[in-house]
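Before any comments, here is the structure.
One chain of protein is taken out of this complex; the other chains stay put.
Chain naming follows the written order as A, B and C, and within any one chain the residues start at number 1.
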Amino acid sequence: MEELLDALLRECQPYTAHGKVATYIPELAKGDPSDLGIYVLRSDGRHYQAGSYRKHFTIQSVVKPILLLLALLDNGEEVVRAKVGVEATGKPFDAINVTDSPLLSAHLNPMVNMGAIAICTLIHGSSYEERFQRLLNFTRQLAGNPEIDLDEAVYLSEKRTGSKNRALAFLLKSYGMLEDGVEEVLDCYFKACSIRVNSKDLANIAFVLANHGKALQSDEQLFPPEYARYVNAIMMTCGMYDGSGDFAIRVGIPAKSGVGGGIMGVVPTRMGVGIFAPALDEKGNSVAGIQVLERLSRRMYLSIF
Amino acid sequence: MEELLDALLRECQPYTAHGKVATYIPELAKGDPSDLGIYVLRSDGRHYQAGSYRKHFTIQSVVKPILLLLALLDNGEEVVRAKVGVEATGKPFDAINVTDSPLLSAHLNPMVNMGAIAICTLIHGSSYEERFQRLLNFTRQLAGNPEIDLDEAVYLSEKRTGSKNRALAFLLKSYGMLEDGVEEVLDCYFKACSIRVNSKDLANIAFVLANHGKALQSDEQLFPPEYARYVNAIMMTCGMYDGSGDFAIRVGIPAKSGVGGGIMGVVPTRMGVGIFAPALDEKGNSVAGIQVLERLSRRMYLSIF
Amino acid sequence: MEELLDALLRECQPYTAHGKVATYIPELAKGDPSDLGIYVLRSDGRHYQAGSYRKHFTIQSVVKPILLLLALLDNGEEVVRAKVGVEATGKPFDAINVTDSPLLSAHLNPMVNMGAIAICTLIHGSSYEERFQRLLNFTRQLAGNPEIDLDEAVYLSEKRTGSKNRALAFLLKSYGMLEDGVEEVLDCYFKACSIRVNSKDLANIAFVLANHGKALQSDEQLFPPEYARYVNAIMMTCGMYDGSGDFAIRVGIPAKSGVGGGIMGVVPTRMGVGIFAPALDEKGNSVAGIQVLERLSRRMYLSIF
Partner (left out) sequence: MEELLDALLRECQPYTAHGKVATYIPELAKGDPSDLGIYVLRSDGRHYQAGSYRKHFTIQSVVKPILLLLALLDNGEEVVRAKVGVEATGKPFDAINVTDSPLLSAHLNPMVNMGAIAICTLIHGSSYEERFQRLLNFTRQLAGNPEIDLDEAVYLSEKRTGSKNRALAFLLKSYGMLEDGVEEVLDCYFKACSIRVNSKDLANIAFVLANHGKALQSDEQLFPPEYARYVNAIMMTCGMYDGSGDFAIRVGIPAKSGVGGGIMGVVPTRMGVGIFAPALDEKGNSVAGIQVLERLSRRMYLSIF
C-alpha cells in the first residue's frame, strides 16, 4: 500500500503543473503549486501516507460537509432541509444562483457558497464568535487533533476581499433567508473556510464519515449514521462543484474539494482519504488530487458503483 | 388647460386605490396612497397645476436621469458609455441582472438600480459626500429651487434596509466594475434617492430636458442638447422599468418613475410634467400617475410617435 | 437634399466593409456587401434617392411591423396585446426567450422572432396561404407597388434551414401559445420574411406610418392613427433588436432592420426612409445603414427626442 501511494504520487506529480493556485484570495496565491500529498486511514486502523501530507493549508470548502454535519446535530434533519435544499444547482460554486423567479431555500445547496452561508445561521451559539468556536471544536473532535486552529492571515485576506460572498449574503438577506447581520454571518463563514488542516486531518474526518459517525480509537458515536449518509450523499452529488458528475464516473466516491487544494474522500465502511495539491482546474478542483483519487479508486476498486 | 387638469385628476382619482405605496423602505410605507397631484410647465412659460402638487416626496429613481446627466457633464459621452450600457434589460428595476456568463458594462443600464449605482462612481468629487452635494446642487439648479434638500429619515431608512442594493453593489465590485468602497458608493446612491422634491420641481427639471438643456428664465444652457437627447432616449426605452414598452404605446413620451410616487414626463420642445401619486403597480410605477399621463397625452396629442 | 444624400453615401461607403452579409440562410449569403442605397419620401411629397436604391432584397424582419399592423387591423389592440406583449426582452432577435418559469405572452414581443411567429396566427384567413396573400397585398398597398412579390429562392432556402425558428415555434406550441400546425404557421412566417422589396418600397411604407396611416397620393386612411403610434412606439423600443437603446440615442427615430440588409425609418409627421446595405454587425443590423441614418438625423434634426 505504501508503495502504491508513492507510485501514484510519482505518476501524478506532472499534473500539478496543469493547474493554478487560487488567487482570488490574495493570501492563497502564496501556495506552492507543486505540492502533492496524501493520507489514507483504513477501517482496520492502519494508515498510509506519502508526499507533503504534513503540510498545512486552509480547509476552505471542505468545511462545508462539517458545517452541514454540525447543523444537522444542532437542529435535526427537518430544520436543515427547510433552510437549505439538496439538489444540484448545475452551476459553479460561487454562482449567483438566482433567476427571474424569487429565490427559495430549495434552490440552495450546502455544498456551494450561498447554501453554506445559510447553513452558518443554523449553527447554535449566543454569538457568531461562539458558533465558530463550536465549529472549530467539532472539527478538532472529528479529526482527533486539538491543535487545529484558524489561519488568521487567510481569514483576514478573505474578509477584506470577499465581494462575491458579500453579494451572495445580501441576496439571501434581501430574500428574507438570512435573519442575522450579514457581516457577522460572513465573519463566521470566512473563519470557517480559514481553518488550517493537513491531509492527515482530512483523512481522519473522512474516516468518521466512512465509519458512519463512529470515531476510530474511542469508538464513540460522534453523530448518528443517518447524518453520515446525508452528508456522504450530498458530497457524491455536489461535492466537486459542477465537476461532480465527472468525478462520480471517474472516481465514484463521495468527496469534497476546497480552493485551498484539499480534497476529502470518503469510501463508505472502508477508508478515509485526505489529499493536498493546491494547483486547481478552472472549476476550482485540485487537478493532481483528482488524478491521484482516480487511480487509487481504480487500483483498489473503491468506486461505490 | 386648468380645467383639463382638474378633470383628469377627478377621472383618475379612483385609480389611486388600485396600487400600494412602497413598503420595502419602511419610511416610504407612511405615504398616503390617495395623494394625486400634477404640475405642467409649457414652453411658452405658462404653468398649470392641480391636486397635491405642492406635497413633498422623495425623488427615488427619478434621480437616475439627473445622475446620468451629471455623469455626462463630468465625463463626456464616451466614458459614460464605456461604464454603463444603454440597452433594455427586459427585467424588473432591481433585477439581479446576471446570467451564467460574466457581467459586462454593456449589460448595465442607467435607468435600473445596478447601472445607477455604477453611475455614482462617475460623478466627480474628492469624496462621496462631495459627489452627493454636487448632485444635490445640480438638481436644485435644474429645478430652479435652492430649497430642495435631503429627506434624512428616508435616507436612513433606506441605508438600514437596502440589502438588494448592497447585493447589486457587491456584484459590481466582484466583477471589477466598482473601484471604490461599496458602502460609500451606496451611501451616495441612497442619499441621491432620498432627495425631497414635489411635482413642481419634477416639472421644472423635465422642462429643461424638453428644452434641450436651456433653462426657462435665465435662458442659460445648463447642458448640451445632445445630452438631453441621450437622457430622453434612454427614458423612452427604459424609464418605466419593464413597463416601458407599454408606456411608449399608451403615452408616448420620455418619462421616469420612482417608488416615491413621482413621475417626470418630458415632451420634447413642448413641456415638462411632474406627477405625484404614490400608490404603485407591481412594476413599481405610479398607477394613477400613468392614467393621468395617458389621458393628458391623448387629449393634447403629446405622443412623439 | 440630393447632395446631402450623395455626400452621406460617400462618407458611409467604407462602413460596408465593417460588416458581413447574413449567412445562416444560404441564399442570403449571395448578397453584395458593398451595396448601399437610400430613398427618402417627405411629407411635402418630394422624394430623394441615392446609391443602389433600386436594388431588390428580401424584407426579412422589416415585415414585423407590417405583420403587427395587419394583426391590429384584423383583431384590434386588445386581442393583439393579449397574445403578444410589448416589453423589450433584453436579448438578441432569435433568443430562446425562456427561463425556468413558464413562458407567458407578456414575454413575447412582435419585433423579435418568437413574437412575430405568434403574430402570424392572428392574421385572418381561411388558410395560412390566404393569410400570407393578405399580408402580401397589404404590403403592396402600403408601398403603393403592386409588383412586390415573394422571393421564392430565399423562401425555400429559409424553409429548409430554419431550425432555430422551428425550435421557437415548437416552444410556443408546447406552452399552448400556438393553436395551429407549426409547419403551416412557419411557412407563412418564412414567406413573410421573403417578400422582395427595395429601398423605395420601404420608404413608402415608412411614410404611411409617419403620416399616421394616411396614404400619400390617395389621401386614404389605410389604418387608424393609434395603430401607427403603437407600431412606431414598439419600433422605437425594440426595432433594432438589442441595439435599440443605442439607436434611440444616436439616431432617435422609430426604425426596423432586417437581416436582408434593409432598414425602414419613420420620422413621425415628417418623412419615411428606406435603406439598403446588407453588410450586418453582430446584432444583425446594417452597419453602413445605421451610419447613414445617424448622420441624416444629426444634419436634419430628425431625432424625436
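The working rule: contacts are C-beta pairs under 8 Å (C-beta built on N, C-alpha and C of every residue); 3 or more make two chains touch, one makes a residue touch a chain.
Treat the numbers as computed from the prediction; the structure is a model and nothing was measured.
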Option from A:Gly19, A:Gly51, A:Gly252 or A:Gly289 whose C-beta touches the chain left out: A:Gly252
Which residue of A:Leu5, A:Val40, A:Ala206 or A:Ala228 touches the chain not shown here: A:Ala228
Sole contact to the chain not displayed, among A:Asn109, A:Asn165 or A:Ser257: A:Asn109
Those residues of chain A which, in the complete complex, touch the missing chain: 85-91, 109, 228-230, 232-234, 236-238, 242-246, 248-249, 252, 254, 268, 303-305
Residue ranges of chain C at the interface with the undisplayed chain: 91, 95-96, 98, 100, 163-164, 166-168, 170-171, 173-174, 182
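Everything that follows uses one rule, which is that only the chains that are shown with their structure count from here on.
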Rigid-body rotation angle, chain B and chain A, from Cα fit (steps of 5°): 180
Label of the chain whose CA centroid is most distant from the centroid of chain B: A
Distance from the mean Cα position of chain C to that of chain B, given in whole angstrom: 32
Distance from the mean Cα position of chain B to that of chain A, given in whole angstrom: 47
Centroid distance [mean C-alpha coordinates] between chain C and chain A, Å: 55
Sites on chain C at which at least two other chains make contact: none
